[in-house]
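For this view, one protein chain was removed and the others were kept in their places.
Order as written gives the chain letters A, B, C, D and E; numbering starts at 1 within each chain.
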């Protein structure tokens, strides 16, 4: 409790973990980390750690859920029982149900679903450790898992959150800032399409702060996007060198 | 608690809400109150308030539940979480499951189910406020919703309850009388067929009281029946005048 | 609590219920005890009382669970709410789920499943009173119910448990010995095939004790096997005399 | 989709036979099948009974548990009645499926016991407002050959009438079980009688094949003093009021006959428990 | 498998009509349908409201219950928002199916109320760290003709604003209800406004037929002081950032218009509750 009373932002605009207001945390993506999926990715985003596996396109089951004109996309966002401060029951909470829905809706616009009628694409997300922005990290990693699965995409979906802490807008809120802060606003964005596919906000901000937040979110998404592209490059370079070795 | 100790019936046979022993509460039926159903009705029965919507006859889902020789009738009796004194969890209680069953069995004999093989007729009942006799009000209103859905009926099903309070048989028990009383006996009845389609009893009564109760119940059902018919007349008069206006 | 401190085995090797170390409890099998099954059996094994009913081979439901090359065998082990010291909720516990699985796997190797492709064989077990070794009693009685259902079997499956109590190996542990004891090791066995179809162990034993236990278990299974055969003989003798009477 | 051709033929046979006062299994219209009661079969339960009516078999067990009272009756114990269909009781039961039939059965059995007020719940209080005895009465349907309600009600009743309760010593907030057993605070023998209507005839204690073709069902419970204490009409047919009055008349007689049998089979001291 | 041929034709019509600033039901792109609010309809609830926007109808009820506080905020009451889809509200709802749509709806309504901090939960504490008031706010969807979020949010708000709370006398560990009613510790009128994007146009308060063809949905709640207090983008399409900025502008105006209506319909003393 005492910890929360200490200031989260210093006079020279440095945050409790040493970042500037508009600085994102260290983000490390890894592609192709699982053996039994069609595509997978792992992300460490500050202390947040998430695994994503994609199955599909594959036959819909049960069949009556299949769609005649496009693939059915489902996302399952789950938190491991030990991923948060207090032990969490493995039964999906209402929060996990809602996040599964908005994550699916953030990713589906990027997928050429019309190419795979009557099939299912399932995106399974397991949060191993949660330290804020898990939905942003999930969406960003899931984009890479979809690429790894060879599913044609309109663009990568990059995602990040802006918060308001001690009256200032800060990029990429971590857990401590989220809990002590006044608002949290995650966005998912396809840069090359200028398309916002997720936007949520909790807390209170002025109209001006909202407009500034949108700018900051775009900037942050572009940084995440850059890291996503680097991860893809590294992965395929690895793939090519594997081929050469063979 | 104190309230319960005060007498519920005065020396001249007047009940706590001013009614005579064989007097029913004010009942107000309204037909055709919902936009998305095939038929609907709303009833205010004293303080009891119930909405009923009928869907069907429509394709059975899942299909293997369809019956080859008649429509499948289902009733779903549910109480809103705020309809009773103590907040009620929205998960169906065992009481709601049983009442759904007996309400279905009270209504099905009135429906020409054999005209609609392989289809389903679903009767959805939502109790907004419960003040006694909710099953009777539900059955009576559902009959009107079935008529509104254009489903051919053998007769309307009218329903009412008799209770034993302070040693006397009283018609149309409200909640306070039910809780303090010695018995509750609801009946559902098709007057033109002389058919009892629901009969239950809780509490203790003598054989003689049972025989008297049956008489009182028939009388009460006839009064409800009259109000049902008036509601239909009002509704169709409205429908006709709507046509004339058009 | 005091009871547990008293010794469970006397100096001359007599157990608290008067048995010798390698002596099984009185076991009484009865075949063909239910009216609505294809086969059934009842066992009283000391104070343990269990009813088993077999349905099948019959059409698999739902159909997509059917196997193209053999019958699908399922076992359902359930304990009545009043079968144990403390009232038990009727919802299946994790223990009941696991026991259903190992019981199925103990019985399936005895059944000529390849003779009945696309069908289901369901084994329903209801423990009316539990006093130790309920899985052994269930498997042994279920073998008889399968025979009663006319299902071709490679052999009967006989089952019993060995425990370690006060440093000594004892055959056919009852509840009191199980709770105070150091280990419990149930085995299921087809004598004519020399086939172990179930083996589990809780607790701690040395390698030597394990080897001795295996011997003791075989001996015990043979005694159960003998009682199973007697029950079959008695049942079919009864059946024949019924025929003669007719 | 279900086929109803065979039942229609069977129904005609049953009605024709009934015209001469007979039934498929040789009974008259008002005969019960043979009733058997075996008590104390589960000695780990505080009370238990295996009851059969013809081929229908139900086992009931009574268990005591310490728990919290309901806020509105803080000084009374709680009785909870449950019903489980063991899947081997009938080819139609599926394991694990929650079933409105089981819920109705449990609630009808519950009302028969509760409304007859045979259990003095005030004697089940341990610490007023805080701890009371919860009495679980669970019936397990083992074999379904018709008339589950009467069989289950009789099993629950027999288990209750022959149960004992644990003695508890209460010291302040602590509850200690002495290990002694006390008699159940119970009086009265409510008996439930069920009739089926097929065509326009009433059949006491319907068999499974009668149930498969019935129009509707009527169950009524009587106390030993002749009071009615629970009624349940079931299934999607109807009775005329006259049929109901007749059903109650018949059931009243049958309830006395069965109560006599229960007293005899359970060797009840007629004066102590439920003197009629 | 679902067929999408009709929606495609309908979508073209809706877009073409929008080009001339019109909608299928005659509204302009920024018009709400008629809003009706009826409060106090369930007098057994501490607060209740039936709200309709066009044909969409939602009833909300507020109930108080004594319960345990969350360990991390031991001196504050708890607000719990639930949403239920009554199956007669739409042919697409199945009874008993847990639904992500209902979960999202409940959580969006919850956030609109919670983040605007209109409820002073510190005034709902009974025994610090031990007992607090739980305030249940449940919305029941009765008729679904489009824009459930705004209708449900308005129903929940109206029920809250017109609720009273029970007075409790706390003596040591005992809580006694006096029977008196106290005003709700509530201030503020957060208003949620939803827009649909169809083609590249924004439609305020989408109707059901508009929802069937929309690309995506945007909901934003405003406090009376102009602060944004909740946002939710929904469905599997996308907005450009510019569209979102425009949607917020439009919603800000509409929220003031609706707040005025709420004050008027609920006859709120503008100063006491949520002075703008």
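Just so we're on the same page, a contact is a pair of C-beta atoms (placed from the backbone, for glycine too) under 8 Å apart; a residue touches a chain by one contact, two chains touch by 3 or more.
Worth saying up front: this structure is predicted, and the values here are computed from it rather than measured.
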Missing chain: touched chains present in the view: A, C
Absent-chain contact - pick from A:12, A:85 or A:208: A:85
Contact residue for the chain not shown (choose from C:15, C:88, C:104 or C:135): C:104
Touch residues of subunit C, complete complex, unshown partner: 64, 66-69, 73, 94-95, 97-98, 100-102, 104-105, 108-109, 118, 183, 185, 190, 193-207, 210-211, 214, 218
Contact footprint on subunit A, counting only the chain that is left out: 34-37, 40, 47, 49, 51-55, 58, 76, 78, 80-87, 90, 92, 122, 124, 126, 128-131
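Assume only the chains that are shown with their structure count from here on.
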Common touching chains of subunit D and subunit A: none
Remotest chain, subunit C as reference, centres from CA atoms: E
Counterpart interface for A-E, drawn from B-D, C-D or B-E and sharing over half of its contact pairs: B-D
Subunit C-subunit E separation of Cα centroids, rounded to whole Å: 58
Interchain centroid distance [CA atoms averaged], subunit B/subunit D, Å: 28
Chain-to-chain touches, reported pairwise for every pair that qualifies: A-E, B-D, B-E, C-D
